[in-house]
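The other protein chains are all here in position, but one chain of the complex has been omitted.
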Amino acid sequence: MTVLLDVEHLSKFFPVGGGPNQLARLKRRLSGGAERLPKVYAVDNVSLIIKKGETVGLVGESGCGKSTLVRALTRLIDVSGGSIKLGGRELALKPARVFARDRDRARIQMVFQDAGDSINPRFTAFDAIADPLRRLRHTRGKTLKERVEVVAGQCGLPPVLLSRFPHQLSGGQRARVGIARAIATEPDLLVLDEPTAALDVSVQAVILQLLQQLRRDLGMSYLFVSHDLSLVRLLCDHVMVMYLGKIVELGPARAVFERPWHPYTQALVAAVPRFAGAAAERLRLKGEPRSPIDPDPNVCRFYGRCPIGASDCKSKAPVLRRIGSRHVACHFAEEFVVQRVGPVHAAQATRQI
Amino acid sequence: MTAPPALCVDRLSVEFRTRSGLVRALDDVTFSVRRSETIALVGESGSGKSVTAYAIMGLLDPAGRVTNGQAMFDGIDLLAASPKQLAAVRGRQISMIFQNPRTALNPIRPVGRQIADVLIRHGKVPAREAPQQAVEMLRAVGISDPGRRASAYPFEMSGGMCQRVMIAIALAAKPSLLIADEPTTGLDVTTQAVIMDLISDLATERGMATIFITHDLALASQRARRVVVMHAGHVVENAPTADLCAEPRHPYTAELIAATPDSAASLDDLAAIPGSLPDLRRTDLPPCRYSERCPRKTELCAQPLPQTAVGAEHIVACWNPLPAHVPLKLAIGAS
Partner (left out) sequence: MTDTTAVAPRQSPLASLLRHSRHVLAENPVTSFAFALFLLILLAALFGPQMVPYDPLASNTAQTLKPPNAQHWFGTDQLGRDVFSRVTVATRLDFFIAVASVALVFLMGGLAGVAAGFFGGWIDRVVGRIADTIMAFPLFVLAMGIVAALGNTVQNIVLATAIVNFPLYARIARTEANVRREAGFVEAARLSGNANWRILIGQILPNVFPILVVQMSLTMGYAILNAAGLSFIGLGVRPPTPEWGIMVAEGAAFMVSGQWWNAFFPGAALMITVFCFNLLGDGLRDIVDPRRRT
């Protein structure tokens, strides 16, 4: 399969505050490089590849950086370092502000989590779906109307609903409008940011099956961001687990969930409520994540919450390395691979907040 | 030997007056919770599960009205109680925790004080001792360095910690019944696990009954001993968890299980539930509000809903329940 998206060493950091008031900030800035502003490393040296037609899941909890990563990949925000190549063309250098008018804008689109929030309340469904067509494909008039109806039909929206406003549509219908808008320009890469999180479970299946169908029909690649591991397991070929800005595990979805190799992934998988299952293996992460501000580059980001807390973990940060068909960032990954030790039990962590 | 019920809700019916009509939010809701028991009230949005909790606690919107029913707690009918009686019970014997911890906490009051307020008001603790006991409560809910945290404000704490504070506030007066309305929706899954563990542990430790309200059937099945499934303001099934998950008898329950991602082997196995919720403003609602979308509908379904006992402690509100001992996949679609 050909490579569609090639991301290398992507970083995004945000300077933090810098002082309690403007005077302090000004002083800091004037004093030059001596006092650097502290930074939050939202995305830290992330590399990934998405091939054509593939579905990659992105999981991680709040604060792991997946929203920032997604916004960087879709060029809604600028990056602090690294490269993003779409079909060979470098996108990271162009400022986000002008990317809206770029010729490749139509190739990466996004479906948002809350469809109600992502559609202008004063736009009808038709207007919402027509917007990218008008702006990116310069479609007008009758062609536009026909195209919108075709796309709406592909997403299971009858034409009568097109003249409605978002608040007049049900949650499932709004989700379909969001999807129709995203696929209208036939993008190569579709980023799905928790597309069913705001929907009832009764409607979830239909929307997911629609997404599956569209992917087959239109040959798109998906980046499926979700906190719901069960959905990622069902929909994705590969999965990427993020923690505090770094990828900790990357591999085939089913394998990663059935036999996770990184302690964080193990805790994540153990925490997912299993239907009719007891809260079996008590793998509970204690405490809060480490501070994302100016993290020590020599310490593993997971150190302190990880049940394993060896001296290696705080003297040398693990790199993402390849083991078989997966990539894992842990010094002790091999232990889990050969199952020399069983699932790690929650130990008294050295640091508890 | 079954313990006597801590809370017994009988034929609760609630209506809301709205601009566009009268919404019959709840109709004949009946269930009970025993001491030390954890039950789950499961349903999708619009099922009426939260309304039930608010009605019991007397926190209904002014447009809402209880039109029928009783909620017997410790010999008093909460729905008919005077404000004075209700104030004596609420916060002290029955407590509630809400979905969004940040909005449920007072943003301009340190968390320690908020706990102390409850201790003074409901726990009858002298004002001098309350701050110290508040710190102990924070420790009990797993917040480290509680002495320092007691003077923190909600905005300084993460979602998980705020939820712990809310639990501390709810349990400060040692209630015998806790109502938890979607307490972990919006929290990370690892935090969710820890919070649910906490609630379970505290409930066991204090012999507290818990009503756990959620839309997540998997979560409910993991944490509750008994599940009450609601649909469009009705209780459709009420059974011990193991029985419900292995042998659902109501068609809606079966559909709900099939729609839960965890129970599906592949995406094609994942089912959607056909149809949609009926408009609760209609005056011509059928007695069974699921019948219009139900594949097993018969002429019997035009009659008022039955409460059929299909097993020990297993009740179904259906004229044509699924037969017993049928594998889940076959159950849907059969008639």
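Just a few scattered comments:
Note that the chains are named A and B in the order they appear, and that numbering of residues resets to 1 at the start of each chain.
Throughout what follows, contacts are C-beta pairs under 8 Å (C-beta built on N, C-alpha and C of every residue); 3 or more make two chains touch, one makes a residue touch a chain.
Being a predicted model, the structure only gives us computed values, none of them experimental.
Note that of A:122, A:142 or A:216, the residue touching the chain absent from this view is A:122. Considering the whole complex, the residue from A:53, A:82 or A:156 that touches the absent chain is A:156.
Listed for chain A, the residues touching the missing chain in the whole complex are 74, 76, 97-98, 100-101, 105-106, 109-110, 112-114, 117-124, 128, 131-132, 135-136, 156-165, 167-170, 172-173, 178, 181-182, 203, 206.
As a convention for this text, only the chains that are shown with their structure count from here on.
The touching residues of chain B, when paired with chain A in their complex, are 44-45, 144-145, 158-161, 188-194, 196-197, 215-219, 221-223, 241-242, 245-246, 255-257, 259-264, 266-268, 270-273, 276.
If you check the complex, the residues on chain A that touch chain B are 61-62, 170, 200-206, 208-209, 212, 227-231, 233-235, 267-268, 270-279, 282, 284-288, 352-353.
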